[in-house]
Structure formats: structure tokens, C-alpha cells
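Only one protein chain is missing; all other protein chains are in place.
Coming up: subunit A.
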């Protein structure tokens, strides 16, 4: 028997397996976009054939960080901004896991921005969902890195003097190999995009527009949304880096003019994942490291035999 028999198990999976029974009930505000992420993820996981025991959902801090309280799987609710380094190490230690990281726009593009850049650059094989509500939800509505210029909040009483960050463009230049945007108001597209992201071998970044009716705006403000793949008004090749960059730029500008563009913006299926790169140079074992600790027959190396001669 393998030490991790949940991994790779073939069976029917019911999406209710991901619902943790009666408690805890989500504490998100009524109408919050975060419900949309939870629902889409619960639908997508069975479709990619993953069970709760082989899924590791790592979150940051924020309203969004509560995601793994309400989705039943292995979960790690970390600290503000640090979901990515925890998640990518878990993937390195046990590549058989389905590793998903998630958190808010403040969490991922602000305090954890450095990790975002580097995890994308390294192209770790994982999915990263950013709940982009253009606001700090949990701390009561302060301006976030994606809040539009001029946005007023208690800590920006005269409106923000800063241009918002461009999450899709940043992701592309940093090195992500799958970049998409979806919205809580568009559950079918969201589910499809999450399935693609999880199936993608590399760093898949999903900027997920989640309305925050309490501090920011309600669902209506993300409607109507346009799927750039379905619309005849947009014609670009998401496998072409330059065309993708232009489309992203346009999309980021459009959002603040009230036009919600969603879809796949960049897809590179050729680029090897970080794990493959590391194995190619001989710096990562072929067998999952975590399994070794459960292998009774493994002969553990001793430094006395391996390394002491050079000190003699």
C-alpha cells in the first residue's frame, strides 16, 4: 500500500464531498462574490478527478482566506500574503498533490506581491486564485493595490492617488504560463477556467473578480461581462505573448471604464514546469520526497559515509 493512497485514486467523486457538513457555515456577507469561488471550485475539483484527501488548498488572510474553512480538503490557512511559498513547497515535497493557493488582492498583489512574481517566474505546477474585489475586505474596506485611482476609503479620505496595479500584465511578465480572468457573476465560465487551470502543467493564475457588496460594489457592477473568447469584438491569440500582453492591457483599462472582460488571456503549454526543470538538472528526486519517509526499505544516507572523507 502506498503511503498516500488518496493520491491518484480512481473513483466517482461527488461535489458534496467538498462540503464540510453543517459547520462551519460561511460567514461571508450576503451577496459576497466569495461564494462564487467556493461554488466553482467545488464543481471543478470532481471534474478534474481530485478527491478531498489529495487536494491541498492553501490560503492567505482576508475574507477570501476563509475559503478552506468552507471547502473540505487538506487545508492550510497561512498568514497574510504567504500562501504561495507554503503551497509551492508542499508541491515540491509531494508533487502528487493537487495544490491550489488562494487569497485576496491585498494578500496576493500587495503584501505577498514578491512571492507572486517569483512563483510565476518559477512556473510551479499549481493553481493560484486571487479573489480580486479591488478592496481590503476583512479590515473594513481600505484601498487595495487594485482599487481604481480616486477610490475613497477611510484611509484614503481624498481618494487614492495611485494607479491600480495591472494583475494580468504583471502575471505575464513575471512568467506565469496560464493567465485568466473570470468573475463570480459568471459561474459556468469560472468552473471551466478553474478546470483548465488545474489541468495546466505550470503556474496557472486566475484573477477572479469577486464583488464586495459591503465595502465596494455589488454584483450588478460586474455585469455585463464579456468573454473575450466568445465575443467577435476581440480577436487575439492567447498563445502569442505579444498579443496576450496587448489584450491584457486593454482588459485592465476597460475594467475601470465599467467594461468587464474575462476569459483566457495567456496559455503556454510548452513551457516545462519548475519541477520538471529541477529534475532535468538533477536537483529534485523522481519519487515524491514525502513518500520516502514512509518507505521502510529506504536506506538513508549517512554523512559519515557520504561527506566526511573530504575533511580527513
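Definition applied: a contact is a pair of C-beta atoms (placed from the backbone, for glycine too) under 8 Å apart; a residue touches a chain by one contact, two chains touch by 3 or more; residues count from 1.
One rule holds for everything that comes next: contacts and distances are computed from a predicted model.
> Name the absent chain as its UniProt record does, using one of the following: "2-oxoglutarate synthase subunit KorA", "Glutamyl-tRNA(Gln) amidotransferase subunit E", "RNA methylase, NOL1/NOP2/sun family protein" or "Phosphate transport system permease protein PstA".
The chain we cannot see is recorded in UniProt as "2-oxoglutarate synthase subunit KorA".
> Would you mind spotting which of A:88, A:166, A:200 or A:264 touches the chain that isn't drawn?
A:88
> Just name the one of A:75, A:104, A:175 or A:202 that touches the chain not displayed here.
Residue touching the absent chain, from the options given: A:75.
> Just to verify: which one of A:52, A:103, A:145 or A:263 makes contact with the chain not shown?
A:52
> Give me the subunit A residues in contact with the hidden chain, please.
Considering the whole complex, subunit A reaches the absent chain at 1, 3-7, 9, 20-24, 52-54, 56, 58, 61, 66, 68-69, 72-79, 82, 85-94, 96-97, 114-115, 117-118, 278, 282-285, 287, 289-294, 298, 300-304, 306-308, 311-312.
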